[in-house]
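This report refers to the structure that appears directly beneath it.
All protein chains but one are shown in place.
Chain IDs A, B, C and D follow the sequence of writing; residue 1 opens each chain.
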Amino acid sequence: MSALIFTIVLGIILLYLGFVKNKAILAPVAIAGLMITLFLLFKDWGLGSKYFHDMIVFDNFSIAFNISMVIITILIFFFGIDYYEALEFHVAEHYALMIFALTGAFLMTSFSNLIMLFLGIEILSIPLYVLAGGKKYSYRSNEASFKYFMLGSFATTIFLFGVALVYGASATFYLPEIKIFISQFNGHLPPMMLVGLLFILIGVAFKVAVAPFHFWSPDVYEGAPTLVTAFMSTVVKTAGFAAFFRLLNMGLLPLPVPLEKALWVMTGLTLLIGNLAALKQTNFKRLLAYSSIAHSGFIMLAMLSQHNTSASVILYYTFVYSLATVPIFIIFILMKRAADGSEELSIFRGLYKQKPWIAVFLTILLMSMAGIPPTSGFMAKYQVFVLSISQGYLGISIVAILMAVIGIYYYFFVMREVFTEREQSYPIQVSKINAALIVVCGVAVVMLGIFVWNLPI
Amino acid sequence: MKNFSSAIQVIPLEHYIILCTTLFCIGLVGVLYRRNTIIILMCIELMFNSVNLLLTAFSAYHSDPAGQVFVFFIMIVAAAEVAVGLSILVMMKRNVDSVDINLLNRLKW
Amino acid sequence: MVFLFYFLSAIMVISALLVVSTRSPINSVIYLIVCFITMAGHYILLNAQFLAVVQIIVYTGAIMVLFLFVIMLLNLNKITVPTKTSLTRIAALITGGLFFLVLIAATRLTFEIHPRYAFDSKIGLVSEVGKTLFGEFLLPFELSSVIFISSMVGAVMFGKKDK
Amino acid sequence: MILLIILLIPFLTGSFLFLFRNNSSIRFVALAASVVNLLLTLLLAFSASASNFAINWINFMGVQFALGYDGISLIMLILTNLLFPFILLAGFNRDQKNVSQLNFLILSTQSALIGVFLAQNAFLFYVFWELALIPVYFILLIWGGDGRRSITLKFFIYTLTGSLFLLFGIIYLYHLTPGNHSTDFAIFRQLHIPESNQIWLFWILFIAFAIKMPVFPFHTWQPSTYTMAPTQGVMILAGVMTKMGIYGALRFLFPIVPLGVLYWQNTIIILSLIGVVYASTIAFRQSNLKKLVAYSSMAHISLMVAAMFVQNQFALQGLLFQVISHGVTIVALFYLVLIIKEKTGTQEFQQMGGLKLKAPQMSIIFLIVVLGSIALPLTAGFVGELLMITGLFRQSAWFAFIGGTTMILGAIYMLYAYQRVMLGEEKSTHEKITDLKSLDYLILVPLIAIILVLGIYPQPIFNLVEESVRSMQNLLSPIATVVSAIVH
Partner (left out) sequence: MIPHMNLALLVPALPLLGFLITGLGYKRFRNNQAGIIASSAVGLSFLISLSSLFVLRNSGQDSATLTLFNWISVGKMNIPFAFLIDHLSLTMMLIITGVGTLIHIYSIGYMHADNRVNSFFAQMNLFTFSMLLLVMGANYLILFIGWEGVGLCSYLLIGFWFENPAFNYAARKAFVMNRIGDLGFILGIILLFFTFNSVSFSEVFAQASSFQVGAPVITLITMLLLVGAVGKSAQIPLFTWLPDAMAGPTPVSALIHAATMVTAGIYMIARSSVLYILAPTTLTLITIIGLATALLGAIIGLKQNDIKKVLAYSTVSQLGYMFIALGVGAFSTAVFHVTTHAFFKALLFLGAGSIIHAMGGEQDIRKMGGLRTKMPVTYWTFLAATLAISGIPPFSGFFSKDLILSKAFEHNFILYILALGGALLTSFYMFRLLYLVFFGEQRLAGSHPHESPKVMTIPLIILAILSVFGGFLNVPTLFGGDSNFGVFLQKAMTSFSGEELSHTTEISLILISSLLIGLVILFAYRTFVTKVLVPKADGEPMSFFGKFITNKFYIDEFYATIFEKPFRFLSGFLYQKIETTILNPAIEGIGVATLKLGELVRKIQRGNMSFYFFAMVAGILLFIIFILTI
């Protein structure tokens, strides 16, 4: 709880710091603040404290996810030092909004009442609508923000309608009570309840870009400022899945059969669409967007294979995925800068010759994304498959495996560009801090693959 | 004021549900039907309101104030969203000089 | 009371339909305001006085005015946005209709909702709502400030003219 | 502990290569490491005491970092460590770009391959299995020939598809293990999986190996990849990595899904035999020397697969013997292809001929290798093929006959190749050709010596693997009882 409060305060502090007109102090303050948050979060570990009539529950699950998200945010802020050098206005707002979004994410990991979920989603989303449009005069940024907002609020109405229906049937917003309510039907839920739950699930699924509610994500990811995209595809995704899992785990398990089947269909569709659409992608940012959809599919797979390690697997998956994604985005930013704003895959050509170390780490990161041992991405996928196969979902596991192959194809397609020579490669400039962080992330990605952990959450 | 009667006592709950569903669907059709962004925004507001009414009706039916508090929060969020949405709209108008939602389609495939 | 319910409902539905179908945004706003006012009437019928007041203040008083401002500020009434092709319109209507049918079917299918508590007409009163809001729902109430601050920041960011 | 040392030496040395600036010192250090490894391996092979290494790794997933070996592993280990010095030598004095990276990648491959052969649990096996592929991918991508971009990707995706199915199989087996799940081979072996499951599980596991080996319809990646690959890459691929498939099949299929093996036995044998005839026939048609050798490799491997699936002692011993023999022969062949390419500037038969006039020594060595490849008695190839055909004969005389056609077809296409390259009139393009250099002798003479010595005195290898083959048969004894149950 103290972490939550502290983060909000931090956001406000950052807003005020905007008046100082000194961009240089923003990132250090934000990072220091988040470090403190991290410390506060660690302090709560194992306490399982509940607050305000059980509105939010800071159990180990939420703390673990929060820690993971804070770490990723810190990473992004570190990269932001360099990134926001170029930006002149509203830097403080950017930091503050990200912090606010993080607050929303905290709520999404710790809610136990639908209203907290709703508020969490909104607190997360509204700053993101703004952040996506952060490059005010950029047409693409504008479009991204607009699309995100329109589709997002539409999804919110759907979500709310679902909440209303569930409330109508069960007369409560508390997940444990909903669970009790559901359990008295022995799996034969009334249609109203079913539809209501479906709508709620769709509302959350929208946030994590699960097909067929994923349409916003490629466009928004492509149009938004790259750092924001990195934030969205990591922290927001983590928060979304934490919320999703919590919703299922606290409120709906064992999942009513029709809903379960619907979710399986969504998982399959997500895997298919995410991977297939990325296959022929030539825009790197968009490729990452589709790949992020694809990863959603894998996480869904882990989530639906209900097992007591599912939460840990999702945490591991989202964390290592984020850990690989952020530096990839950073390398991309650097490449894009060098290539005069081009976002095509071909800008990576010749990187190996130009900066072999960057190329090697990019390779490691991409390998992690593709799921090649011994990187952590492989371990994540492995654990997902262990879950899904142990729970007997063989058919969808085969589909997932085939899709993993496709995934390998497009990641290695990029890698191939990196190692192909070109007459004049783009003169990429890497600042020391960025280089250090890329190295740290690359090493961490491998190390996490070798030292796999399993948290009891 | 103390014993003010409530419509929920005489009107069947189904009627409220039908009414709200109708409104919700009208809003939905509006979203699909129109290309003017501002009207689509209004339609979304309409959908919010239908949810509000539904929640209030349920709240009254269950005699549980939580539903009405939820409505209050929805209103808060709706207001915030409208603020952000309209500013995005303004920005869009500034950039492309139109409010046609289909004009923004450079990001695709 | 029954009559009042149907009367309000009729106005509400008709004005809602008009919101969707009118060409001019200004008219749409006006109809939407009508719709929201009838909605407030519904709240009063349901004895949710607090909500009725908030509805009037927030929606008709703030949100819709905001809409009006924007429309007039940007001179949107003059801009003609091309209408959709008739095919998409029909598709929209059919989709919406289907949606309606399915939802109705889902909500009516052989299920009786049992009220949770014994009837109490006072729950919608300001005092009751206030107690709940500042008791059970204190945390969300506090946190909703974050929503406002971020939307405010956003609006300022977008609206402010940079040199 | 020695196992861990053997596993790590190449990789660690490879990592230190970046400290050197001088190309020749890089190569020398790499070579020294691999030679040391070879010596250690031989020490291991001929020392009486067994050696194991195990530490806990990922406890909650039942994964130990456990290394160990039996005769089959040992054969593979010897092959790997025997071939890598030559593979590294093949790079000496050649004009290559990024020497340190190349040698690092080669050494990493060696480590990964050693890991595959030593791994004692399926997870570790899988990790090394994939790891072996990565450096090879880069070797092909960076140092490959024309069309490397698309061919490499195709190769990689193709093999990975198989691997992921293997992964599926491993996880499936893992979830069948009792109690706290485990991926140990030892525990996998004790699973009694119902036959209906074994029947499909067989394919899930087999596809990865089938693609790697490759078995008939899964081979299409191979010729183009071999043709495009740099010589050192193709040596690794053909010499050692094909054996990974064989090793994997021996590790997974027979002990774990014996009933599945039994069910599909004839199918696989027939497929492999089709592969033998098919590849041999196609090889004759090739106009490119490297491609011809590629198809010849496929033909030999197919015969090995067929022999593997008849599962009797002759076939298994012959197979394991042939593993070494084929590895040595194919490496020598590809090295010769490289020299020929360097000398004539081409691999197309049309532009070659009469090389024997200018380079008689090379032609003799080439001939000896060719003879080894077509299994002339007193070369290693003969011993292996004889035993394999004997094994096939036990299953069915027709299998032996079709497998034996490799003797005829092999002679047809290999001698055709020899004739087109070495014999005939001298081509005018061959003006400045010289005979072999001392480096070439350093590589080729030991390889030929191995081919001949093993052909004349093969017994040490048989002694090495006999026990494992017997234990393998013991593992298969349940099958035997089932077979007899079906027969009676």
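What we mean here is this: contacts are C-beta pairs under 8 Å (C-beta built on N, C-alpha and C of every residue); 3 or more make two chains touch, one makes a residue touch a chain.
None of these values were measured; they are calculated from a predicted model.
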Neighbouring displayed chains - absent chain, whole complex: A, B, C, D
Sole residue of D:I157, D:L176, D:I199 or D:L439 that reaches the chain not shown, by the stated touch rule: D:I157
Selected from C:L73, C:I90, C:A105 or C:V156 as touching the chain missing from the view: C:A105
Selected residue (touches chain absent from view) among C:K84, C:R116 or C:K131: C:K84
Of A:L102, A:V228 or A:L272, the one touching the omitted chain in the full complex: A:L272
Touch residues of chain B, complete complex, unshown partner: 28, 31-32, 35, 101-102, 104-109
Chain A residues that touch the omitted chain in the full complex: 147, 150-151, 154-155, 158, 191, 194-195, 198-199, 202, 206, 212-213, 215-216, 218-219, 257-259, 261-262, 265-266, 272-273, 275-281, 406
Contact set of chain D toward the excluded chain (per top definition): 154, 157-158, 217, 220-221, 278, 281-282, 284-286, 313-314, 317-318, 354, 356-357, 360, 371, 376-378, 382-383, 386-387, 389-390, 393-394, 397, 400-401, 404-405, 407-408, 411-412, 415-416, 419, 422-426, 456-459, 462, 466
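Here is the rule we go by: only the chains that are shown with their structure count from here on.
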Centroid distance [mean C-alpha coordinates] between chain C and chain B, Å: 4
Between chain D and chain C, distance of the C-alpha-averaged centres to the nearest whole Å: 71
Whole-Å gap between the CA centroids of chain A and chain D: 43
Numbers and ranges of chain D residues touching at least 2 other chains: none
Chain B: positions in contact with at least two other chains: 13, 17, 24, 27, 57, 59, 61-62, 64, 66, 69, 73, 77, 80-81, 84, 88-89, 91
Residue numbers on chain C that touch chain B, as the complex places them: 1-2, 4-5, 9, 12-13, 16-17, 19-20, 25, 28-29, 32, 35-36, 39, 42-43, 45-48, 50-51, 54-55, 58-59, 62-63, 66-67, 70-71, 73-74, 76, 79, 81-84, 88-89, 91-93, 95-97, 99-100, 103-104, 107-108, 113, 115-125, 128-129, 131-133, 136-137, 140-141, 144, 147-148, 150-152, 154-155, 158-159
Interfacial residue positions of chain A with respect to chain B in the complex: 115, 118-119, 122, 126, 129-130, 133, 136-137, 139-140, 142-147, 149-150, 153-154, 156-157, 160-161, 163-165, 167-168, 171-173, 218-220, 222-223, 286
Contacting residues of chain B [partner chain A, same complex]: 13, 17, 20, 24, 27, 31, 37, 40, 44, 47-48, 50-51, 54-55, 57-59, 61-62, 64, 66-67, 69-70, 73-74, 77, 80-81, 84-85, 88-89, 91-92, 95-96, 101, 104-109
